[in-house]
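One protein chain is absent from this view; the other protein chains keep their places.
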Amino acid sequence: MKEFTDTEFMICQAARLLEDNKTVFVGWGMPQVVALLAEKLYTPNITQIFEFGAVGPQSRLPFLRGTMGGPQNTYRSLQWCSMALAFSYAQAGYIDYGMLGAAQIDRYGNINSTMIGEDYEKPKKRFPGSGGGNEVASYCWKTIIVMSHEKRRFVERCDFITSPGHVIDGKSREELGLPRNTGPWRVITSKAMFDFDEKTKELRLIGVLKGFTVEEVVDDMGFKPKIADEVVELEPPTEEELRVLREEIDPYGLIIRKGRVIKLD
Amino acid sequence: MKEFTDTEFMICQAARLLEDNKTVFVGWGMPQVVALLAEKLYTPNITQIFEFGAVGPQSRLPFLRGTMGGPQNTYRSLQWCSMALAFSYAQAGYIDYGMLGAAQIDRYGNINSTMIGEDYEKPKKRFPGSGGGNEVASYCWKTIIVMSHEKRRFVERCDFITSPGHVIDGKSREELGLPRNTGPWRVITSKAMFDFDEKTKELRLIGVLKGFTVEEVVDDMGFKPKIADEVVELEPPTEEELRVLREEIDPYGLIIRKGRVIKLD
Amino acid sequence: MQIEILSKGEAEFHFIDPDDFREFVRDKKTRDWKDKLMDEKEAIKKFVKDGDYLAYDFSSLTRGPQSLIREVIRQRKKKLWICAKFTLLESALLAGGGCVEKIDVGFLGFGEYIARKVESGEVKVYDWSNGSITYRLLAGAMGIPFIPARDLLGTDTFKKSGALAIRDPFTNKPVALLPALNPDVALIHVQEADIYGNARVYGPTVATLETAMASKRVIISAERIVETIEFRKEPNMTIIPYYLVDAVVHAPFGAYPGGTQGYYEMDAEHYMKVSSIKTEEEMQKYLEEYVYSVDSHEEFLEKRVGMKKLKELVRKAEILEGFR
Partner (left out) sequence: MQIEILSKGEAEFHFIDPDDFREFVRDKKTRDWKDKLMDEKEAIKKFVKDGDYLAYDFSSLTRGPQSLIREVIRQRKKKLWICAKFTLLESALLAGGGCVEKIDVGFLGFGEYIARKVESGEVKVYDWSNGSITYRLLAGAMGIPFIPARDLLGTDTFKKSGALAIRDPFTNKPVALLPALNPDVALIHVQEADIYGNARVYGPTVATLETAMASKRVIISAERIVETIEFRKEPNMTIIPYYLVDAVVHAPFGAYPGGTQGYYEMDAEHYMKVSSIKTEEEMQKYLEEYVYSVDSHEEFLEKRVGMKKLKELVRKAEILEGFR
């Protein structure tokens, strides 16, 4: 029997998607762990870029939350630079992948990381806000969104659109002035993976974690997504992935121990 | 009897105008010699800024043309930076003085350093163009213009306005969007000094080199300038100024030997 | 000929006409080589006023100007509008001290305490993003009224910001115009400064230079005060020239409880203590113990942190490569 947290699954699934010899804009927390795992196992020559101004670090392990921007995290970077420059690399087209979390997502991949509620002035719940998320979603060529699979997180229209998906309130990215041919590319949740329909730009289920069914996944969403003709079975974390994650990258479980435990035979 | 070139006079007169503990945007050639002389004799704590990205160098002497941007010229700078940053210091208001040459000047201090002739497409004579001159004239708080005193250089309207004076074709600097309260402050020629009338913003004679008369100066101009109620006599270069210029700063006479020789009793 | 304005964010935003900023720089900043060394108390007293727009750089984790922030709280400054481009503990502490009225966000961590302040409406949030705020500072630093960018477009973040979207005359596509940001005062912690304000940082530079250039008043705190010649020997490393700076504070452990590269690591324990604050009571207790009841940064270090802890944090900062 295999036991892992859904966070571990998301991290592994995201790491498998990255390509070697590409650039990736890496955010706080989970995306950082994804990048570290990918670097260790799959993409040794990927170049990580951090918004505070670190390009291509060879971060020291283990991952520690507090080292964001500190010596361990930015160890042996190719370049330490400004935030304006880091974002400009992305705006000018030099960054292939971006990774983002989301409190809510809608049918077109719009993301909410700002607030829950109907009245912006009196939010029911306030989150940290965009951070660099809006820029990652706007500028990077392919954005990977990583989030818990919960019904309330999949909504017809986000309470607040922090970062742009493919279509916002009826308007396409290009009509809105966002860089051409960018946008959310994959959504990885705690039990499934989605891409976006080429034509309609709608969220489309393309993979389900081994042990779950398409129905279970779709029932757990606030709207019905498109479903690919062939929905693949997503492999749970491998022994090697889990070993690297648990022993080398995040031995204190700061990131990977969060979330629900999944048991598979 | 005192003998000196009119270039030496202009350099000395300009150096006397600079204030200590200020910043000055320094261009190629003569302005550099002015700044070096001022630093040596009058303003030891002036901070020179060069457009290619040197802030506050303690340039090695002697002045050599070819060292512009090289180790001697940029020796022990406070900061080596980009051209965009050097200009941005000026645009944001951090640079007190600027110094410029001019092929032509008009009544309102507009400068031509681009071309002579009536047809821009077929210039009679082509000059290097703006360089950073347009920015110096646009951004610095007080611009000092240094130029040979020749009739053909003082024109009602420059053949080509490279860098802005106080009024261009009837419009004030502010109407044109240039930074408020900036503009040409003094014009130093090989035999006179001008400021600008506070009200009309016209060129106004305020000083004449010892040995010359107001009439001689005005006759040698393509238009009649305003004349201050009191026109002061400008001192020729002092012994000390000439010694420093000739022995320490420019012993090869790359700059100071140019121009006409003036002899005074 | 006209350019079409496509949409307009609805929020109030801090804005200074570049001409007014320039005149402030001309008249109130000095290009004089004068000794600007003073302590936190004097610097904050002189250069931070109630109602100011306050910016600071980097984060609570790394190279943040924490001794200056604590002094702002200690002096009970009021009605500040702060620039939370990238911030964690500071905003919570400043809100706890009753110093903050408005926050431009960025990234508004941590956590339950500050979230409740916002949810209750006590602190008003203006949503931007890290990129747009940084570009706004860049425009402010360059002395231009705005900068175009391709972020925010189409989102609710845009609507709740002060940005414009226009049809770009060169491409005929929509582009956002972000208004320049010129803070009233900037607090910046660096590894090395001289007494005039020349400064350099090691590690990611975030928006250190842009913030200093764009701000009317700049207070630098530095782990070390070094001779001016140190900058002249390696001019490529200078990030802030002296004429941007109003005050220099010698603040060893100035980023505590965060770390400073090449000097000391973050105090994870103290950090957890702050980040776990949830109630008003806990916050006031914390502020009383660590801010109000001590008179200076030195007293704070001595009586509330202690040499043993400081030594331990220095001990942990073994990575020096790139930081000297």
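Per-chain numbering from 1; labels A, B and C assigned in written order.
In the analysis below, a residue touches a chain if its C-beta (ideal position, glycine included) is under 8 Å from a C-beta of that chain, and two chains touch if they have at least 3 such contacts.
Everything numeric in this text was worked out from a predicted model, so none of it was measured.
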Query raised in the report: For the unseen chain, which displayed partners does it touch in the full complex?
Result: A, B, C
Query raised in the report: Where the complex has a chain not shown, which of A:Phe4, A:Trp28, A:Phe52 or A:Trp80 is the residue touching it?
Result: A:Trp80
Requested in this report: Would you mind spotting which of B:Val146, B:Ile168, B:Val187 or B:Ile256 touches the chain that isn't drawn?
Outcome: B:Ile168
Report summary line: Contacts from subunit C to the absent chain lie at residues 1-5, 8, 15, 17-19, 142-150, 164, 166, 168-171, 173, 175, 177, 179-180, 202-203, 205, 232-237, 321-322
Query raised in the report: Can you name the residues of subunit A that touch the chain not displayed here?
Result: 21-23, 45, 47, 54-56, 58, 74, 76-81, 85, 88-89, 91-94, 96, 139, 141, 179-181
Report summary line: Residues of subunit B touching the missing chain are 50-54, 60, 64, 66-72, 74-77, 80-84, 87, 91, 110, 114, 120-135, 138-139, 158, 160-164, 168-169, 171, 173-179
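As a convention for this text, only the chains that are shown with their structure count from here on.
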Query raised in the report: Taking chains as nodes and touches as edges, what kind of graph is this: line, ring, star, complete or other?
Result: line
Query - Core chain by centroid distance, with centroids computed from Cα atoms only - result: C
**Report entry** Busiest interface, counted in C-beta pairs
**Finding:** A-C
Report summary line: At the largest C-alpha centroid distance from subunit C we find chain B
Query raised in the report: So, what's the distance in Å between the C-alpha centres of subunit C and subunit B?
Result: 40
Requested in this report: Two or more other chains in contact with one residue: find those residues in subunit C.
Outcome: 209
Query - Sequence positions of subunit B contacting 2 or more other chains - result: none
